[in-house]
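Contents: one structure, followed by commentary.
Apart from one protein chain that is not included, each protein chain of the complex appears where it belongs.
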Amino acid sequence: MPAVTETREAVEKLGQSSYKWGFETDIDMDLAPKGLNEDTIRLISARKEEPEWLLEWRLAAYHAWLQMEEPKWAKVAYPPIDYQDAHYYAAPKKKPGPKSLDEVDPELLRTYEKLGIPLHEQAMLAGVEVPEGEEARMPVAVDAVFDSVSVVTTFRKTLEEAGVIFCPISEAVKDHPDLVRKYLGSVVPTGDNFYAALNSAVFTDGSFVYVPKGVRCPMELSTYFRINARNTGQFERTLIVVEDGASVSYLEGCTAPMRDENQLHAAVVELVAMEDASIKYSTVQNWYPGDENGRGGIYNFVTKRGACRGARSKISWTQVETGSAITWKYPSCILQGEGSVGEFYSVAVTNNHQQADTGTKMIHIGRNTRSTIIAKTISAGKSDSTYRGLVRVLPKASGARNFTQCDSLLIGDQCGAHTVPYIENRNMKARIEHEATTSKISEDQLFYCRQRGLSEEDAVGLIVNGFCRDVLKELPMEFAVEAQKLLQISLEGSVG
Amino acid sequence: MNAVTKDTKATLQPFQPRLDAVKGLERTAALGALHRVGLPDRRVEEWKYTGLRFLAETPFAGPVRAYDATWAQAELQRLGVTAGVGAALARLVFVNGYYAPDLSVLPEGVSVAFFSKTGSFGPLACPDREALTALNTALAEDGAQISVPAGVDGGHVLLVSLGQAQAGAPISFHPRHSVHVAEGGKLRLTCIQGGQGRYLHNPVLEVSVAARAELNHLTIQSESDEAASLATLYAQIDERGAYNSFVLGVGAALARHEVHARLSAAHAQVHVNGAQRLRAKQHGDISSVITHAAPDCISRQTVRNVLDGQSRGVFQGKVLVERIAQKTDGYQMNQALLLSEHAEIDAKPELEIYADDVKCSHGATVGALDDDQMFYLRSRGVPEAEARQILIHAFLEEALDLIADETAHALSAHIMATRYPLSGEEA
């Protein structure tokens, strides 16, 4: 019992000090006036020099949004959001877009350095010392999005040679309009849900990836999102299209400064995988979670969905969610192609007053489609964490298989952990297995580790990392190391 | 319940003439709740998988006391109440919601009162929360109020409901039953439901199990294939008390068996088990909310579904562990076997946990008959149809084995054998 008490006390001590990414960068910003109306949308579209069809698309989304209600079914509670009290466009003031790193505002580069994001190609190419037993690191191409605008994309040349397009979506609209027009909104329609409609109306930037037939993307692609300006919403839009037999691994990281007031983040991510294509999408979400009294923090309302359109295509989502005051996020797979595969691996950590309602949807449409869901939830402090997931098998999906494993770990007696799976099967030749457990760290395990000389903090860290191992091992190595550290920090004192 | 924008009055249309005549404090309060929300539609989370269109389409008349005695006798035989192991047991028989003394044999050592006489509603039901309980409260006609004194073993009592509706004249009845087992007492209770024609059986049963008391409760739902059976059960279990329940569903066009069980003091335990076997266009829903409101309690739930034809099975099981309920031990398992390409299962096993020192788990599996097992049986000379029956029977039997009481088990086996006879020698 005392061990648990100490752990709990340690959790309680943990305040905002542990959020090490909470600095603000002082950069000259171009801000749209507060509020959301047709004019705001026209302004965004004009600033981005968008074609007429995209403006129409945005306006349609806006009108759909006006008719919609905020979803209320998630197990999260927050005061009403005034959607008119935010800036819907914020961009660093820098005349023509940077063509190379030398043109980027040095202040911005320093920001990314602080975040530990390696933007300098030179440093990357030089390679980092490789520890024994680990493979040499792959170079990573980075698209950095600052508030709503992509500021720099590295390694574009190398990627171009391989035929891969990796650029801000605002550029893709100009340079590859046919591709964007064909796929934008094809997985998450403008009227899909309240937040997706909002995003469609006001998104300002994000990443676009196109991998042509038969190409294995030569490096990991990565986007870092940073909310900096005050009272801004961030609405990025990511679109990844992978053609027949091609593959890509994409990483996404997010941070924000500490602020008293809540900030809204409503992204949309669309993935399209054609025949034999494979997309691995990894997220380490570390938006500012608010302080120990639940003040501030990001409201993270995100729609992520992938369509496995071609036979044997595969989409794999891996997420480590440690940040945000509120997380509302269900990365999903529409398994249309015969034999296509969807995966969802998730670690969600909540502490203090954080609330997370996250999970996935696996929609089995095609024959012999398979899905795997592994969700690990850790709640500490006064937080609430919910796994919410849907497995739906439609009548034509003979031979469909799903396996779901949801495990929750509670640290302290002031938090909650909930599991809400929905299983809907309309095919007799489908097989679905679901398992869920809820427990705390066992006193036996803690004592065993401490008897071997580990401090309680290290012991808890070790056990929690072990608890999350099935998910962490799905992350690309670079990210896995970062994610482990992040787990450690998010639960500092309580969980190592 | 969420405020839902719909014409709440319209959903109550089938019952309107009777609702207009409602009097009395509890009944008018319940009617008020009904008027606020109406009967639930599928936008209400708890009713996501079960729609009540069946009701809206049917103007239900109130029940009458008179019944066809010949038919009733035959139906009691069919249900195993007056034949086989059931014949020896005390029984309280209700026809169309009214107590039928001519068909009943009162139990000894157990006190029995009737709602039609006492008019008293119990403390556990929540008409404010559950619309079907509100409907029952507004319209309740009769019901058994069984009570087992402290330290007494009340033996085995059958509580039988028969519904009989004439062609083209649908009726609804809304029995209000309660069972109380006082400290250290014991009771075996088997509720058996049958009938013919198109009717709505909408019972509410309140169960209270006092400290160290034990209630073993089996429900056999074998209603008319045209009927709707919408039952709501509230149970409260006190310190070291045990409530072991099992529901077997084979009948009705539309059925829902909804249990709200509350473990209200330490070391109480509850079993909310069940099985259903459906065919044709039957819709069967087994829903439960088990609330751990005290430390050191145990809950267990195993539910199995076998679904053929175009039938649809629903399982919703929520285990709620309140902050105070440390050392909770909760386990839940839902399994479904689909026998036809048009059958459907929807399952929502849910954990809501606010205490940290708990051991809770749930599992769910959905699948078809195992090809290897089928092949094995056929290679031993068992014809395909029979092999199927053997495997289906075995699948359900693993659940039915949870009915510990031999007599109760025999009653359920009788119903299964009557409705789904096994060909060949297999017992």
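By written order: A and B. Residues from 1 in each chain.
The criterion applied here is as follows: contacts are C-beta pairs under 8 Å (C-beta built on N, C-alpha and C of every residue); 3 or more make two chains touch, one makes a residue touch a chain.
Keep this in mind: contacts and distances are computed from a predicted model.
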Inset, instruction - Look at the options "NitT/TauT family transport system permease protein", "Molybdopterin synthase catalytic subunit", "Lactate utilization protein" or "ABC transporter ATP-binding protein" and return the one that UniProt uses as the protein name of the missing chain. - result: "ABC transporter ATP-binding protein"
Legend entry - Partner chains on view for the chain not depicted: A
Inset, instruction - Would you mind spotting which of A:K174, A:R216, A:R469 or A:K485 touches the chain that isn't drawn? - result: A:R469
Legend entry - Residues of chain A (touch criterion as defined above) contacting the omitted chain: 1-3, 131-133, 442-445, 447-456, 458, 462-463, 465-470
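To be clear about the criterion, only the chains that are shown with their structure count from here on.
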Inset, instruction - For chain A and chain B, let me know how many angstrom lie between their CA-based centres, rounded off. - result: 44
Inset, instruction - Name, in rising order, each residue of chain B that touches chain A in their complex. - result: 2, 45, 323, 326, 336, 338-368
Inset, instruction - Name, in rising order, each residue of chain A that touches chain B in their complex. - result: 4, 72-73, 395, 408, 410-440
